[in-house]
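Beneath this line is the structure, given in structure tokens, with notes to follow.
Here the complex is missing a single protein chain, while all its other protein chains stay put.
On to chain A.
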Amino acid sequence: MNENLFASFAAPSMMGLPIVVLIVMFPSILFPTPSRLINNRLISIQQWLIQLTSKQLLAIHNQKGRTWALMLMSLILFIGSTNLLGLLPHSFTPTTQLSMNLGMAIPLWAGTVITGFRYKTKASLAHFLPQGTPLPLIPMLVVIETISLFIQPMALAVRLTANITAGHLLIHLIGGATLALINISATTAFITFIILILLTILEFAVALIQAYVFTLLVSLYLHDNT
């Protein structure tokens, strides 16, 4: 039972070769490149969604922050599509791997911090001490603010990993429970099946929300530093 529960999170391989790279690159082929001024319905819907999201995300940014528009939109599309594809049965979700999420969070967070120190050094250093702090509390607050700064990439990565992993585990468990209850009590199995359906709908929402939260937080860190 223990081995089966976490078997779906193991990195997949085919004939001894790891195929994680192929799985990570797969969502990009689901977003066709617009090649005409007026495109077909699918590409038009895609463009409309991207425009809607980018307007919402980039409204708070200045000119410097808007140079990250492509990065932020790619991030939300990648995480959203990867999470949604992971809800297909027997599929592997790269965003359940902490290594993958740290690989996204650390460079982006470090990029925002380095941008802040490069272009607005005084303002970036001033973030380590909130305004109006009493004099005796200054050393402690500087330490606390430094810790909270370095926790940011860890929190970004762990939040995404934990949410997606927990959802998949719950689906696995409740699906197993439904199957086990079919022979014991059909009514209980039916109720469990309804719970499974509701949970799957929730997981669809969580997949999109987590992508938005990750991107929004990176956008906010960038806003603080530009």
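The rule is short, and it goes like this: a contact is a pair of C-beta atoms (placed from the backbone, for glycine too) under 8 Å apart; a residue touches a chain by one contact, two chains touch by 3 or more; residues count from 1.
Here is the rule we go by: contacts and distances are computed from a predicted model.
Student: The complex lacks one chain in this depiction; which UniProt name from "ATP synthase membrane subunit j", "Golgin A7 family, member Ba", "TRASH domain-containing protein" or "50S ribosomal protein L20" does that chain carry?
Tutor: Hidden chain identified via UniProt as "ATP synthase membrane subunit j".
Student: Thinking of the whole complex, not just what is shown, which of A:F78, A:F92 or A:W109 touches the missing chain?
Tutor: If we include the chain that is not displayed, A:W109 is the one touching it.
Student: Name every residue on chain A in touch with the hidden partner chain.
Tutor: Counting over the whole complex, chain A touches the hidden chain at residues 67-68, 70-71, 102-103, 106-112, 114-115, 118.
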